[in-house]
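Okay, so here's the structure we're looking at.
One protein chain omitted, others in place.
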């Protein structure tokens, strides 16, 4: 580790130190710019084009998406820049100390022992950060989405690199560490599906029940209010889904805008009940 | 590791030792100040602005929040200062020993072997501390909040970096290690939701039940006592939530102040029952 | 680590540096080509020949398979190329620094400490990537397949090296990390099976029920519409699958095209119900 | 590792060895004193002031608490002193050997290989000890407390750094490793809560039942025997906790001294039953 | 690490390099041959002799077993040969570089850091390969066997070193990683057992029921069709397997050829029902 | 690592080798003696004084306890002595080799690689041994105790450092690895508790039932046979343990000698039934 100089050691050291420091700052600047550019491209590229969004409901969405992308790029970029700065400046400091023939072994020893001691315990932290980084990169969810994160289901209120903050339907606020989320179910991307099972008596007339339900489906699709802002495809009626000694089960199903399935389901239940009542066909208990 | 001095070794050593010690204390002071400032900013910045808090119930809250912030800053700062002191002074000691050409390998060996032996087992401890640090930093919960910490649900009595102390509804005191809390549900942030399901007979008149429940909702919202200190939005009535051969289920729901949902629910149950009794509509068993 | 040259050190260094850089780029190019070739062969070789695909339903499949193969090859190749570039260029940089007698220990120390700290936490990430790599290599599933990935069941929308994106039947989008998928069930390879259990009374005539069901099986197989695009083998009737004090259970089963089993099952239920009704044999509750 | 002396090597070695040994014993003494003081302060400081303890039941408690504190300080101190002694004396031995130019590498090799082999397996042991240390430090529980330790619930009979010994209600003695206790529920700190649910018929008079239960609550609070040694706050009656087609559920609840909730519950049950009998209101089955 | 030559360094290096390369290729050839021989012997030796296989059903089995052995030997051998080649050639390259006094530390550093980073994550992969290797070696199952692999049950379609591909009874294709299979149940080795429980009334005549069932057992064994290709031992009747206030349970059981138990069970159910009907003994519900 | 001798190297080496060997054996003897003494004291000190043991049943217990202590001391001592011998002799061998300037690096390399490879897998083994060591040290259980070890409950037949052998009530012999036992419930220390719940009708006379049960309790305590060898405290009657619309539950409980609770429970059941029969009070079904 000795510097075998062929010119005067003191002058050489001074020059070298200045060069190292300059180089470090130049490298750091370059690194930050590269990170900014890469992160921006990644954040923009991962956006999902929603096929079924339409009408008034999507007015604020574009602004929201733009905001989301910007926020994602900043969140991801800041951590990467910190890491780049620490590596580059740390290396510069150590190199300068080394050039000045100041022993760095004791410093490395102290930091190393502490580092290993903490390193083991910090695994989970790093896992959380890496998971958060990729979640943002892949745009798995953003503020305002309704997600199923495993231990909690609710509306996303904040996404940081370490935790995701949800608010569930009872108003409870959940903090879920990103690293513990092995799978995420996002109910706010593309479309949702509302469905309703209709059990009728074993001896009911299969054909007439089917016709009745198809009529309900057409009516629902024809309703301008629903079609405008909730349902995205004509509802479908499936034939005998289940067959037991006491009941035949039909199913009626409808593709809806994201997160609108609860309302559409209520509407379907009301319409099917009315139709069955009018036709005098009672629902029966399923086995 | 030899110090190739070009002046007298003894004098050089003395000067170097004094310089190292001075430098160490200066660095330690700087580190402590930086930590204090960073931690204070972090503790203050993470506070959550509660949207729905209002009236008399919030009198003591500002003082509480201020106290909480101060406590968080101190808890976080103390550990970081300890770590900084240990690293800086440890490095100084090793450097001095090294400068005096006293061998430090035996010391490092003893500490190292013990350190590794303990390090493996201390993972959980470090995990707890890191988790506690971030919980405080993100202000996930504080003393007085009602939280669901997984193995225990209750009111937070104390938050340290290693454990959270809760008292559940039966008076049992729970000590939960922070590192084992993968997700936290906080019932004391923003608002809670009270709701009640009302099952009526399959052949009940959908419209009149709905009108009845909406009437209850309006009355409840109109009650000055509830509105003053408990409910924050007009209660809502959802249509047919569930439909079976024996019952129709309606739902009535109300946003309340944090942790007031139990009382509001009781009030709703009483009012709905009275209204149903008066209208002669019995509740039925759900399938 | 000194270079004991027997010619002029400066000239030697310059020549060596140029040689190293040239060699590095040559090696990198060779590595990329090898990776491209290997990956293409692997992606092509793993394709599965579907025995039962036929008729109109397979029109778009060949194009799809070709697209899938190309996508797989690209996905796998890009990561491998990145790794090869990093190793080769990193080695070149370090070798150049070393040749110029610039100390690289400080750099290695900084990167090393950070690397270990991150390395522990990044295990899961590497696991995800390796799992994803082999999933693609073995062509376990592709976009459009219906799979059971454990935490979620649905249609594959995207396969990256880290996560698989599914959409379940309710429209929920699931992001599942590849490393957490220990087993995958793919419903879209080769064939599926539809079946229906038919419980009749304990004292029913075993032979006549069997004949009846076999008749239904023949009719179903004879139906040109089903045979054309859904069923791939004549349906079979199994004798007494279950025997209790109240019922005899027969089973009727049919091999179908992948993912067509739900539709075929509905058809079977309808046909069996009609046949039983005509023969006056009621289904009974199973114990 | 050579000692480049500028005086006679033999004399120098002798002097150095004596100095090292003296220094080691001085350091060890200082370390022990520091540990004693720190541990005593920690053990005393962590004590919890019980708000509700009163009357005859608390006679022996102060003595018990004092004893507990002393025991905790000793348990914690002994392990720390052992560790300090091992590190300081081990370092001294190695330094002496090194000064005498006796090779210590073979010794370190033997101990190191064995140490690593055992170290992996001893993780759990260290975990247990660290967990025990902090449990004592935080005074989570002590001998005589009734705790829920996860795998076993019972009265603490002994707390060591590695295991906690409980005796459950059936007389079974449980040894639970401290490291496997991720959360502890202590029923003997501050207060407990007794409660009783009272289901009455759906058509019962809500107001009169409530009055009746409030009367029971007042009587119970007025009972001098219970108030003296068991109940610490007037019992409360909650309104309609649950509402179904067959029953209305009221709840009566009382804060008690720690671990007195079972007795108070029995008393409440007896009084409520008598009151209901007298009023002719039967309890009903809850749905 | 210097080569202290006593002849001309350049010539010496050239000779040594050539020798090293030659030696490496010779060693690699030897290693491959040894692997081929060892693997062939291992693959052949592990075959299981089926005691009960007989008649027409075993016609294709010998060819299948031979094919299986060959495939196993090849699968195992290819990986081992790759490993041997990598170790031997890698060592040769490093030795040549070292002999030519080219510094290999930078290369090792790059590869090492990446290697450790990947190594942690690749554990699972290595686990899968080792598990697969031993499964093949021990011939736990092969293509065509019906196995219970834990997460999936079905017919083996392919066995590679990393995954096993099954197809379950619904036609779903399962990819199960070998390392996640902690136990395997193979239904296709030796024999299977069909059984049927026969519950009769509590007051039934124990002796006559037993005689009846033994008669069925004899008839079944006497049936040439079953005996030819399905049942391998006379069926047995066990006495009172279970005794309650409402029923006596008898059991009839038969050893069958591997995987033939479902068919034999159906046959037994049919025969027992007919016999009971003829004897006028009804089956009853078990408690 | 060179030995810089100032006298003749050969003679010096011989003397040193002899000294090392002598020293090693002396150290080993000292270590063995220290271990024997420490282990004996630990084994004796951990014994538990049984408060309730009395009469004829304790005749053989003292001898048993003495035997147990001796066996524990031997089991613990033997492993520790092996470890001490290996460390001391291993160090001696390496030191001798080193003194004779024989290279020990190759040996360490071989042993090291194998050691690490095995070390990872041997974790569980070391865990088992450490757990066993502490179980013996803390005298958690011994041969003849009835314990609940988690996966198995039964009478201890043998305790080794690695496994505990139990025989359960069905005669099955269980081998449980000590490291997998996170908690142990020992039913043979101090006392056990027998109890019986007595549900009577909702309208039964609370006072008279209580008197009746207290009478049974007194009679049982008065029975000389039971008091002699089974019950250690007068049985107690608890008031209304549970209260529903159909039943009042009383509880009668008795402290017994360890493992005698089953017999005492049977006796209590018989006596309570007789008393209830005589008083004409029937037991009722609990809800």
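Here the chain labels run A, B, C, D, E and F in written order, and each chain numbers its own residues starting at 1.
What we mean here is this: contacts are C-beta pairs under 8 Å (C-beta built on N, C-alpha and C of every residue); 3 or more make two chains touch, one makes a residue touch a chain.
Treat the numbers as computed from the prediction; the structure is a model and nothing was measured.
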Residue, one of F:107, F:143, F:204 or F:275, that touches the chain absent here: F:107
Residue among E:34, E:130 or E:211 touching the omitted chain: E:130
Contact residue for the chain not shown (choose from F:132, F:199 or F:258): F:199
Contact set of subunit E toward the excluded chain (per top definition): 1, 3-4, 83, 86-87, 90-91, 94-95, 97-99, 104, 108, 111-112, 115-116, 119-120, 122-127, 129-131, 134-135, 138, 140, 148, 179, 182-187, 189-193, 195, 202, 206, 238-241, 243-246, 248, 255-256, 258, 261, 287
Absent chain, residues of subunit F that touch it: 2, 101, 103, 105-107, 109-111, 113-114, 116-118, 120-125, 151-152, 160, 162-163, 167-177, 180, 196, 199, 266-267, 269-270, 272-273, 282-285
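In this text, only the chains that are shown with their structure count from here on.
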Partition of the remaining chains by touching, absent subunit D: A, B, C, E | F
Same or different residue numbers at the subunit C/subunit E copy interface, by half rule: different
Distance from subunit F to subunit E - Cα centre to Cα centre, in angstrom: 40
Subunit B: positions in contact with at least two other chains: 111, 116, 120, 122-125
Chain-level touch network, classified as line, ring, star, complete or other: line
